[in-house]
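For this view, one protein chain was removed and the others were kept in their places.
Chain naming follows the written order as A, B and C, and within any one chain the residues start at number 1.
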Amino acid sequence: MSEAARGPATQAREWTLSGALNQALRDALTEDPRLLVFGEDVGRSGGVFRVTDGLQTEFGPNRVFDTPISEAAIAGTAVGLAFAGWRSVIEFQFDAFSYPALEQVIDHVAKMRERVRGRVDMPITIRIPSFGGIRGKEHHGESPETYYVHTAGLKVVVPSSALDGYTLMRHAIADPDPVVILEPKVRYWSKEAGELEADGPGIGVGRVVRDGDGAAIVTYGAMVATCVEAADALTADGVQARVVDLRSLSPLDDELLATSARETGRVVVVHEAPRTLGMAAEIAARLMELAFDHLEAPVGRVTGHDVPYPSASLEAHYRPSVERIRTAVLEAVNY
Amino acid sequence: MSEAARGPATQAREWTLSGALNQALRDALTEDPRLLVFGEDVGRSGGVFRVTDGLQTEFGPNRVFDTPISEAAIAGTAVGLAFAGWRSVIEFQFDAFSYPALEQVIDHVAKMRERVRGRVDMPITIRIPSFGGIRGKEHHGESPETYYVHTAGLKVVVPSSALDGYTLMRHAIADPDPVVILEPKVRYWSKEAGELEADGPGIGVGRVVRDGDGAAIVTYGAMVATCVEAADALTADGVQARVVDLRSLSPLDDELLATSARETGRVVVVHEAPRTLGMAAEIAARLMELAFDHLEAPVGRVTGHDVPYPSASLEAHYRPSVERIRTAVLEAVNY
Amino acid sequence: MPASLASGLIPYALGVSGEGVDVSVPAGPLEPAHWAGTPPLRLVASDGTAVGDTDVGLAPEVLRDLLRRMIVARRLDRECIALQRQGELTVYPGFEGQEAAQIGSAFALGPDDFVFPTFRELAAALVRGVDAVQYLQYHRGTWHGGPYDPRATRFGPISIPIATQIPHAVGHALGQKLDGLDACTLVYFGDGSTSEGDFHEGANMAGVFGVPLVLFCQNNGWAISVPTTQQTAGEIWRRAEGYGFPGVRVDGNDVLAVYAATRDALALARSGGGPTLIEALTYRVGAHSTADDPGRYRDAVEVEMARASDPIARYATWLLASGHADHAFVSECEGEAEAFAMEVRAGVVDTEAPPVEWMFDWTFAAPTDAFQRMRREALGE
Partner (left out) sequence: MPASLASGLIPYALGVSGEGVDVSVPAGPLEPAHWAGTPPLRLVASDGTAVGDTDVGLAPEVLRDLLRRMIVARRLDRECIALQRQGELTVYPGFEGQEAAQIGSAFALGPDDFVFPTFRELAAALVRGVDAVQYLQYHRGTWHGGPYDPRATRFGPISIPIATQIPHAVGHALGQKLDGLDACTLVYFGDGSTSEGDFHEGANMAGVFGVPLVLFCQNNGWAISVPTTQQTAGEIWRRAEGYGFPGVRVDGNDVLAVYAATRDALALARSGGGPTLIEALTYRVGAHSTADDPGRYRDAVEVEMARASDPIARYATWLLASGHADHAFVSECEGEAEAFAMEVRAGVVDTEAPPVEWMFDWTFAAPTDAFQRMRREALGE
């Protein structure tokens, strides 16, 4: 029995991120008979991370099915299905395995609606288990967000917790436009108790997960928990740091960013992706535009390095650590 | 007779960008017998933009050759050739037609040397006629630089003029690492008189193409000429604007950026790529890090919009214009 | 392509021209024998004589209509080239020589069937009822993809990145199958397109899902400057076998053969028999596009031969000989073609640039507040 089948969606209970995403797919498949779920190993086996567990049995092999190992064709098929009036959730098995589909995603998923002047919507949700920290093989720990966020015509979201995973997945599927959802694989088994909400905060809306006015740490995905830890540690330094979970990378929540900068004057952005043209660059540039006169220190960037994501033995030195975050916040505070 | 064949490389004469790049390839092919040039239509026809004109005749079809329409395999073949000790210059015919090769470029061209701990270098030059302004068909006017600059393991250069095209191409080919060279197609036929220099300023070094201390306009490629025009126009507003031609997008010339910010206090970055996570984001973030206390105004961004690159009839409204640049500089100056 | 690497291959598309290769150029038309490999299905020879069962089940007025459409399409194609020369269109990719391949195949489609084209299927678009002026707004630089309604015309937007429309067609056909419709999808692509990964992934997936799809390849001998013999060492129709569905090679300049092959493939698809790959051997008589100069890479003799195997002349000869049409009908068609070309020209020339706001109006069905802010700022509102 699949984890999610244990209780109705609305009942408060403990959810893993994987289970909550599974429940989101199940609820969406139930509500919309024209929704399909497909990709590599999502059908019979239920997905490498069990996110599609039990769905093929429940909704049948016409609604939830495996494909050949053909990422470009998976994305392209979703585009064609949209022309035929079907809504799709597709999976790329790991971050780097979304790259073979980049041409289809950039050229078509993102641009088709504009090309046909809105005659055909592209209600396609692209699921990508992403980011590092699982002691993975090469190409299993990458942070692909820049490729997607820079591509006009896409929306990009990243849940950091189980309950929010449910909410963001429901929004992504309901959205008439293509939405890339980057699922932090290192958090798949992290638990959170509470009620699943399909109409919680939507795409484009960030949230404050820890309040504070000494500095703002802006982040997303798996790094949210790490940043909360860093914020906790910073109390020992006398700094009350706010932690902002962006949730949505495209579009960004400019109001929340601006407010945080204005109220704290010191902002540090944290992500695993390489620094150059990572999300922190965009956020720093925006904060200059939105809150230049309020910034008391340069926007700090605690990020992966500008080298290929390393093997398991070195990944702890690549991903931002509590210590690196703490140091950066203190630098900003003491600037 | 090909244009370049008209005179020896070192003799001062007038060069188009296309001709200078052609001469760079010719000189490199002459100097290094293990250099190959291949791609779609680069052989017999000499390239859509004549950049490889005459090379197959001169160096034979084993050194300069056409491939099937298989961008991923073109990039992958270059990787394999590197294992066999060959150096390659490959062409993707237009910006967007580099996307089908992104998996090979991100996963292998950029990472292979690190993977094999330096036992095999990847001396691969990736030529991509890029950017808009030619009233092109869809997918013929894109600015792909973010995809490459964000990818650790690549170097990325953009010439803005014929002579510098020669220099940068020679550096790119001579480099033992993979270098992406984005050729501004709208400037292919722009002329410049002077001597071709193989060992002019290298990768990582920018240059000031117009001096001034009222503001710094930072740009690259086709936009350099537009920015110089804007700087000229700004004299009427009493502003002496410096124009920085980055030349190298990865790595960036941090010293030049920092100096320009320190000396002018007001920086505007100009590019055709969509704004979000375009080069201006990275430059703004860096300038905060490098020269926070010298910035008198937020770093301005004059860029393409966050929508798909439009058709010919609208591209003038998409690409930064002299007027938009002028306005942004004045905003920075009057901040 | 390195001669030394191409050992065993005829170095040019049709084995006709070619440096370093001593080919005695046969006089007369381009014949199937000039293509390497398997002879294609052919009903009418280059000289217009029947060489197979020409009774493909079409009534005389429909047979006439085929000719009419070919004549009209060619005239429009030539007008487009003129329009480009006059600066009224941006780069234009002509289809002269490929009228039979496009019209014969599109003609076999039912009203509910759906087409995914490349950038060279104006003739097929006309058969589907796409408005020519709207279609040409793409080439005028007014709107990417062409502003016609793909849902209403059942003709997808113009697709530029080679072979990427093939997976779209697979998805569409899968949708038709899931809906239990009696409708099929047909996707056009060229010889060069068969070298792309997207061709392969799409074709293979179509086979696995058994979708109602016709993969229609116009092998026109060239992909810009690269001849088919340097695009692949195999025969394109034979790829089908590796995907587990039928492949057919047809003379693409024989409109009846093209029609028959497409009709059969559609019938198979409709009956649940899955995809078919059709390779239609035709010839790109003109340049790749108005920006291209084929003099740099191919011998004019090839083109002369292709002209001598012209699909329109061939079919007209057969039609006249068969008694289904007379010379007056041909003149009538030419008159209609002329009038149509002028009408389209007027429409094209009249087309104005869209308002700037349109750059932002269709990116998203549900634009976010952030997007709307960006839009306002960009428009200086």
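The rule is short, and it goes like this: contacts are C-beta pairs under 8 Å (C-beta built on N, C-alpha and C of every residue); 3 or more make two chains touch, one makes a residue touch a chain.
Note that the structure is predicted; figures quoted are calculated from it, not measured.
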Partners of the unshown chain among those that are drawn: A, B, C
Identified contact with the non-displayed chain, of A:Ser70, A:Ser130 or A:Ser161: A:Ser70
Among B:His108, B:Arg127, B:Arg187 or B:Arg326, the residue in touch with the chain that has been omitted: B:His108
Touching the absent chain when the full complex is considered, from A:Gly153, A:Gly204 or A:Pro310: A:Pro310
Touching the absent chain when the full complex is considered, from C:Pro39, C:Gly244, C:Gly335 or C:Pro355: C:Gly244
Residues of chain A (touch criterion as defined above) contacting the omitted chain: 40-41, 43-46, 48, 60-62, 65-72, 96-97, 99-100, 135-140, 275, 305-308, 310-314, 317-318
Interface residues of chain B (partner: the chain not displayed): 36, 62, 67-68, 70, 72-73, 75-86, 100, 103-104, 107-108, 111-121, 152-153, 155, 175-177, 203-204, 251-254
Contact footprint on chain C, counting only the chain that is left out: 1-2, 5-9, 174, 177, 194-201, 204-205, 207-211, 230-236, 238-245, 272, 274
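Simple rule for what comes next: only the chains that are shown with their structure count from here on.
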Chain closest to the middle [Cα centroid of all protein chains]: B
Chain at maximum distance from chain B, centres defined as averaged CA atoms: C
Chain centre separation (chain A, chain B; CA means) in Å: 32
Interchain centroid distance [CA atoms averaged], chain A/chain C, Å: 42
Averaged-CA centre spacing for the pair chain C and chain B, given as whole angstrom: 36
Chain A: positions in contact with at least two other chains: 72, 100, 103, 107, 111, 114-115, 152-153
Contacts with two or more other chains, residues of chain C listed in rising order: 143-145, 161, 197-198, 363, 371
